[in-house]
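Only a single protein chain was left out; the remaining protein chains are all shown in position.
The chains carry the letters A, B and C, assigned in the order they are written, with residues numbered from 1 in each.
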Amino acid sequence: MKNLFLKMTVSALLLWPDVAGAQVRHEIHVPDLAGYQVLKCDFHMHTVFSDGTVWPTVRVEEAYREGLDAIALTEHVENRRHAEDIQAHHGRSWEIAQKSAKAYDILLIRGSEITRSMAPGHFNAIFLEDCNPLDQKEWKDSFSEAKKQGAFLFWNHPGWARQQPDTTLWWDEHTFIYDKGWMQGIEVANSSSYFPEAHRWCLEKKLTMMGNSDVHPPIGMVIDFAKGEHRTMTFVLAKERTLDGIREALDNRRTIVWIDDLLIGEETYLKELFEKSVEVVKVNRKDDRCSIVLQNHSDLTFHLKKTEHDKGIEYFRTFTIEPQSRHTIGVRYSTRPVDGRIHFEVTNLLVQPDKGLDYDYSF
Amino acid sequence: MKNLFLKMTVSALLLWPDVAGAQVRHEIHVPDLAGYQVLKCDFHMHTVFSDGTVWPTVRVEEAYREGLDAIALTEHVENRRHAEDIQAHHGRSWEIAQKSAKAYDILLIRGSEITRSMAPGHFNAIFLEDCNPLDQKEWKDSFSEAKKQGAFLFWNHPGWARQQPDTTLWWDEHTFIYDKGWMQGIEVANSSSYFPEAHRWCLEKKLTMMGNSDVHPPIGMVIDFAKGEHRTMTFVLAKERTLDGIREALDNRRTIVWIDDLLIGEETYLKELFEKSVEVVKVNRKDDRCSIVLQNHSDLTFHLKKTEHDKGIEYFRTFTIEPQSRHTIGVRYSTRPVDGRIHFEVTNLLVQPDKGLDYDYSF
Amino acid sequence: MKNLFLKMTVSALLLWPDVAGAQVRHEIHVPDLAGYQVLKCDFHMHTVFSDGTVWPTVRVEEAYREGLDAIALTEHVENRRHAEDIQAHHGRSWEIAQKSAKAYDILLIRGSEITRSMAPGHFNAIFLEDCNPLDQKEWKDSFSEAKKQGAFLFWNHPGWARQQPDTTLWWDEHTFIYDKGWMQGIEVANSSSYFPEAHRWCLEKKLTMMGNSDVHPPIGMVIDFAKGEHRTMTFVLAKERTLDGIREALDNRRTIVWIDDLLIGEETYLKELFEKSVEVVKVNRKDDRCSIVLQNHSDLTFHLKKTEHDKGIEYFRTFTIEPQSRHTIGVRYSTRPVDGRIHFEVTNLLVQPDKGLDYDYSF
Partner (left out) sequence: MKNLFLKMTVSALLLWPDVAGAQVRHEIHVPDLAGYQVLKCDFHMHTVFSDGTVWPTVRVEEAYREGLDAIALTEHVENRRHAEDIQAHHGRSWEIAQKSAKAYDILLIRGSEITRSMAPGHFNAIFLEDCNPLDQKEWKDSFSEAKKQGAFLFWNHPGWARQQPDTTLWWDEHTFIYDKGWMQGIEVANSSSYFPEAHRWCLEKKLTMMGNSDVHPPIGMVIDFAKGEHRTMTFVLAKERTLDGIREALDNRRTIVWIDDLLIGEETYLKELFEKSVEVVKVNRKDDRCSIVLQNHSDLTFHLKKTEHDKGIEYFRTFTIEPQSRHTIGVRYSTRPVDGRIHFEVTNLLVQPDKGLDYDYSF
């Protein structure tokens, strides 16, 4: 078993792939917003270099397939589940994935997960130059080292049942971290969980809203793409499709979190997102009714729910606008109303914790 | 049971839909060719007005969902399977579907299927002004009436086992029809069958190649879209997306037939289709090998098979380029060849009956 | 256009299908309950003979594909949207589908939908002998005629926004109908809507809970089977797989309604359903933790939510048991509890309006 490297030189010849696997990319169609490109990003994931079960290159290929623009590999600093078999420094997975990222044109961000018991729990540091200095006995030293490198730091899964069994709390340690300037964002969504408390904290404390997959196994084992599922991710409203572009947007809190059908972000962005995605193609007006034909040009779903309205008008209780689809909304009235207007909430565009976007449309 | 019409006025109120069904459109991505738009068309299908099992509007909604531009409803003139329950004139299904076609922006072509035993078998007449004159005792009279209206006529499923049990034959009647100018095209593909004989006849006799679904039930019962299947259809290279645009293209034989992975048409169009679909993104050259990175921008698949080549070069036996995908082709050589060139056949781009497109690529 | 029937005899030869379409059946796996077979039934749907858009045989083929045991075709008596083209008596769709039902071994129930404005709204009468006597000017006469034939009658979509725009109300007419014995059940679920008020009424008034698709177009246009969706249906706990078996079960209120992931029914049945579906395969006990391995043998999903529990024990906040799957539930404790027990609500097994099944498990 010695001389493994020598053998590798020989055997590379034996194993050079006859046919490299096909990677089929599925773009995610979302309109530009406020003059920015909308980049699809996932800032939290693992490989065999911490407690994940895939080789780092797999994360790049998955990102390419799913139409992502950027990912961060964020191995646990303090947890190396496979350490008996894998010895490497903390930034090793990023190094390995880098070549593949270039080949697939995926922006690859160097990161680490500072992994502590509550408080403060788990934090991601991204845009690191070197992951290794974060390996410290005291968590404060880890944070300090990350900050020295100018990292962007955010609190992961603040409502994780394992660390916050009953309620999602903000601890003294978080005040300390926040005051130090060591927390720029929070995961409002992680994997399949949305945390309304974190949503509120981001609004109150001007923190960047993050949504990430935190994926450990091959992603196809947890996300069923054939069923239209997608990983939890962050839409970043960037001036340019570069690492710098992403960083600038994160620093200025220009993000929207996408988890299941939910979209979480600033009201002004969500409103524009709705208006640019859903076009009113045609309105057919009759004496006692009217039909509004819509075209959804995006890959997003919108759930509408009737709110306070003129009692002389009758329309849907709830209505779902499917991705890339054409719909007809029917409105009825006894006499043509002077001010024809339907009112509804887009319940999955969260402008506040568990509160959708109010909207009305004149027909 | 009298006064049904009077009741309908009343009950329309009762049944006005709360929420109209969503129709999600999936575009088919194919590059423009030779300066023409590539319209996706299906010129052969049935409804309850002949022996199909759906209402005519369903055909429009299906077309919208599948990304089609144009369809023809072609009810059998001589066969009205549901005649005990449905009485209507021959162009009735077109009338019913017309409103829906406008709503979904589908071009709707009026047609009929002249349905006779072999010879001459079944023919479609499309671009009719009135279907009813085709209802004649003698098939020649049907053809003559169609031609009077300036219809485009083509022979359907010439190799249908039911009418040509052993071999696919050209009968005297077809010579008669051809000489009369009553046959402008032939179905080279119908439903799941490709007819190489018809392919040859089209090339020899300068006839337009057609490919159609001939669908009778709801299309989801015969095509499994989740598996990536598509209906057999005709790509029409048109100057404009109008009925006239389609007719002009058919008259000038600018079509490509798409059945399963097969694409059947003029070599010049198929070559351009391949070159515009598959981009060489990058070539990495080393002393003893080279890798060619490809991006397929289309929704089409391409199957490559190695042909006669320089023996000093080693590459795939076969290679499949998947839709919307990125691939890497590896080439190996002992010494850098003066004339680096791989030769292959794109086996599913049929330029002749059962013969693919020959191609080579210099690296 | 005369002599259509004569033509049919001839043309049947021309059209006799070369290859009949494949119909692939997907069984729905649900355990037997309380000694009864669980039949999968849909008692509400339409064809071109009222305002649907498919031929009656399509409904049978769809039922076969989806693993159903029984369906009722329930055309609107008062609404014949396609009456201009289709003239037939009210039981005609049942007659047409009967042959196909025998071929696919689907139990076919003759029914009609009495279609009136609110109140009383729409009612289905099933197990009719003749649909035609229900065609009456006054709705009471329709009900009376149905009852004369021994029909089973139930109220359809009681919360349909079109007829109950703001709230789901019980009208005086429903009291009248109920007192007369003309209402044996209510649709607790119709298409994609669940009606908690109807759920409550069924419990209070001892009415049979029904869940039906009310499908109008080809079902593949509204249900995306590739995404794991299913039509809303009624599980009938029957002594035998016959029409009589179904009727006896309906008369004795032995049903469970299945809509999306929700299952609505008597607590005793739902509890048995959970226990027979989900097997505890293994329990691994350690000093400070325990893992419980589960196997779900059914095609149903179960959503668990932690309820009041011993504070020394720590486990999931929520947990989803997927169909046909193996899961591990982890429980942690500081010291091995004397009475190890986790408490949770199965939130999608509705034993009361919007109230799940309470359950606990000793480990």
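Details
Keep in mind that, in the parts below, a residue touches a chain if its C-beta (ideal position, glycine included) is under 8 Å from a C-beta of that chain, and two chains touch if they have at least 3 such contacts.
All values derive from a computational prediction rather than experimental measurement.
Of the listed positions A:T115, A:T232 or A:T255, the one in contact with the omitted chain in the full complex is A:T115. Which of A:R162, A:R247, A:H303 or A:R332 touches the hidden chain is settled by the complete complex: it is A:R162. Contact residues of subunit A toward the unshown chain are 1, 4-5, 7-8, 10-11, 13-18, 21, 23, 48-49, 51-55, 57-58, 61, 65, 76, 78-90, 92, 96, 115-117, 122, 132, 135, 160-163, 217-218, 220-222, 225-226.
Counting over the whole complex, subunit C has residues 16-20, 22-26, 64, 103-104, 226, 289, 293, 316-317, 319-330, 332 touching the chain that is not drawn. Residue positions on subunit B in contact with the hidden chain: 161, 165, 224, 226-228, 314, 316-317, in rising order.
Heads up, the rule we're going with is that only the chains that are shown with their structure count from here on.
The most distant chain from subunit A is B, comparing centres defined as mean Cα coordinates. Inter-chain spacing, taken between the CA centroids of subunit A and subunit B, is 40 Å. The distance from the centre of subunit A to the centre of subunit C, with each centre set as the mean of the Cα atoms, comes to 37 Å. Shown for subunit C are the residues that touch two or more other chains, namely 161-162, 226.
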